[in-house]
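My questions will all concern the structure given below.
Moving on, here comes chain A:
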Amino acid sequence: MSDTTTTAAVAEKPKKEKSPILFGRTGSLTKAITNYCPGCSHGIAQRLVAEVIDEFEVEGETVGVCPVGCSVSAYNFYSCDMAQAAHGRAPAVATGIKRAKSDNIVFTYQGDGDLASIGMAETVHAATRGENITVIFINNAIYGMTGGQMAPTSLPGQVTQTSPYGRDTDAAGFPIRVCELLSTLDGVALAQRVTVDSPKNVRAAKRAIKKAFQYQIDGRGFTIIEILATCPTNWGLTPADSFTWLQENMIPYYPLGVYKDTGAAEKE
Partner candidate 1 sequence: MKDLNIMFAGFGGQGILFAGKIVAYAGMLDGHEISWLPSYGPEMRGGTANCSVCISDEPIGSPLVIDPDVLVAMNLPAYEKFIDHVVPGGIAIVDSTMVGTCTLREDISYHTIPATALAKDNDLKGLANVIMVGRLLAATKFSTREVFEKAIDKSVPEKKKHLAEANKRALQMGESWTAEEC
Partner candidate 2 sequence: MAEKVLMKGNEALAEAAIRAGCKHFFGYPITPQTEVAAYMSKRMPKIGGTYLQAESEVAAINMVYGASAAGVRVMTSSSSPGVSLKSEGISYMIGADLPALIINVQRGGPGLGGIQPSQADYWMATKATGHGDGHVIVFAPSTVQEMADLVALAFDLGDKYRTPVMVLADGLLGQMMEPVDLPEPIKSEDLPAKPWAIDGHKGKRDHNTINSLFLVAQELEDSIVSRWKRYEQIKAEEQMSESYMTDDADIVLVAYGAASRIARSAVNKAREEGLKVGLFRPITLWPFPSDALEATVDKAKSYLVTEFSMGQMVDDVRLIVNGRKPVSFFAHTGGVVQTPDEVLEALRRVATGETFNMVPYQSKLSGEAR
């Protein structure tokens, strides 16, 4: 794993009042250097969540949960209170935290193996309970931390360490479309798929995360933002080629969009 940082680590943590610094480290991120590889989308996604926390000014009332996967060290990166969780169990841990202190904002930050494979039961049941938490779901179609094995979201034909001849759907089954699946559940307030492959899409992703947090503040129930992400190291591509691969392969299988939005449904 590379120690290269992908976030702007040079600026001082800005004060809460207006700062003359125009661009700096996001307030609710610590100064710790992340362990993400060059071109990995985690850095962007993580920062977007932090920016949303800052914009709502809720760092002191927010608790994050990061389970096993590349995001496991995120408890070092956020300056709000954080819990590390067992593989797949973040929605259950978040449920416990939220039920104990319901005034706090609770989010999980989970990868695809964690959320859609070993933790599918926890995900679906937290969703159907309408647990008032926000799930940030990083879908990069591969197991990153363990070195590039097939994920529940790996595409048909995708070559990984454990699908060396390409994902054979006869033997390994099909990828799971999480937002579509969860959108059928009554407890879900918001299920939206975004990506971070362009400045426009990054801004859209942030708006989605902000809406999810707003829905949680409003007590609407379970919110999930799925972020299609790159994993250049395990895909065996350059960062730039990774985004092209994401655009050409992932987005067609996992269309971007809003799959459920109780707020929008009310307006109609």
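Selection rule, in plain terms: all candidates are chains of the complex that A comes from, given by their letters.
FYI, a contact is a pair of C-beta atoms (placed from the backbone, for glycine too) under 8 Å apart; a residue touches a chain by one contact, two chains touch by 3 or more; residues count from 1.
Keep in mind that what you see is a predicted model, and the values were worked out from it rather than measured.
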Identity of the candidate that touches chain A (this complex; choices 1 or 2): 2
Residue ranges of chain A touching candidate 2 (in the complex, touch as defined): 30, 59-63, 65, 72-73, 75-76, 78-86, 89, 92-101, 103-104, 121-122, 124-125
